[in-house]
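Left out: one protein chain. Kept in place: all the others.
This part shows chain A:
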Amino acid sequence: MATTSKKGKTNSEAYLRMYRQMVRIRTFEDNANQLYLSAKMPGLTHMYSGEEAVAVGICEALTDSDRITSTHRGHGHCVAKGANFRAMFCELLGKEEGYCRGKGGSMHIADQSHGNLGANAIVGGSMGIATGSALRAKMMGHDDVTVCFFGDGATAQGLMYEVMNMAALWSLPVIYACENNGYSEYTKTEEIAAGSITARAEAFGIEAFKVDGQDVLAVNDLTQKLVARCRKGEGPFFMELDTYRYHGHHVGDINREYYRSKAEEKDWKENRDPISRFRAMLVSEGIAAEDEIEAINAEIARDAEDAVAYALEAHYPDGSEVDMHVYAD
């Protein structure tokens, strides 16, 4: 397991940005969950809370021209890649000003301006897309890198093995980032994944790494190295990130003791929370004072509150948009 690297004060700006982005994700999710609980959000949604260090550690090592593909649990990736709250909440509520004009919703949220090719409601469905994006980069001589986010459950999909084989054969600039949160819906990972996850990639000759997904600096360090190597043509790579989702599989999954104990949830939240861990480190290293941290938190809370209020008042798309965008012009 990689250890936390401490880069000293020169990195304080980057550290604070990572902290801020993690809090933005947690705050976004808390608000989204409230919208669901108060019956203001159509449909269901999957919370990213608890996994913030994965998305932020990775996306902070990317530029806007680097691409990501995301999953059904995609709000965290979207925020980490730079999306704004207003357009995100508008999308969750099916409003015209949403990132997808209300057509996609939570499970299809995408933000091309920051290189987010979109969430996907088909588990493993984006693995081909990410690999194709990397093939395009190589063909066209661009140096951008694509990160493919997916869960432990998605490692059961055959598509993953087809595209990893090709990515390895053709040295594509893609990083497969497996967010292992211990569960695939209502089933423990060990019941649905035989053998080792990293060994799956290694079988294709892809270098694979296991990292503590609750440690934002460890994730970020590793990603920076892998991105740099991808840009030099040394890809693909595989990362398995140990993490945990705090909520149920989706917001409606409330009574879950039959598959996951409260004690286990409590342990992860109290002892491994990526945000409190990082906050404590920022304070102890003198990078930020408690009151500065509180000010950041408060500002983000206000931003989210404003965005929610805005989205609740925003217009739905006009009915005439229903058959718009079926075909491109």
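Assume a contact is a pair of C-beta atoms (placed from the backbone, for glycine too) under 8 Å apart; a residue touches a chain by one contact, two chains touch by 3 or more; residues count from 1.
The criterion applied here is as follows: contacts and distances are computed from a predicted model.
Asks: Could you check which of "Sn-glycerol-3-phosphate ABC transporter ATP-binding protein UgpC", "Molecular chaperone GrpE (Heat shock protein)", "Glutathione S-transferase" or "Alpha-ketoacid dehydrogenase subunit beta" matches the UniProt name for the chain that's left out?
Replies: So, among "Sn-glycerol-3-phosphate ABC transporter ATP-binding protein UgpC", "Molecular chaperone GrpE (Heat shock protein)", "Glutathione S-transferase" or "Alpha-ketoacid dehydrogenase subunit beta", the name matching the hidden chain's UniProt entry is "Alpha-ketoacid dehydrogenase subunit beta".
Asks: Of A:122, A:169 or A:280, which residue touches the hidden chain?
Replies: Counting the whole complex, the residue in contact with the absent chain is A:122.
Asks: Sort through A:84, A:157, A:198 or A:224 and give me the one touching the missing partner chain.
Replies: A:157
Asks: Kindly state which of the options A:57, A:74 or A:104 is in contact with the chain not pictured.
Replies: A:104
Asks: Write down which of A:64, A:185, A:234 or A:290 is the residue touching the left-out chain.
Replies: Touching the chain that is not displayed is residue A:185.
Asks: List the residues of chain A that touch the chain left out of this view.
Replies: Within chain A, the residues touching the omitted chain are 42-44, 94-95, 100-105, 107-108, 120-125, 153-154, 156-158, 184-187, 191-193, 258-259, 316-317, 319, 321-323, 326.
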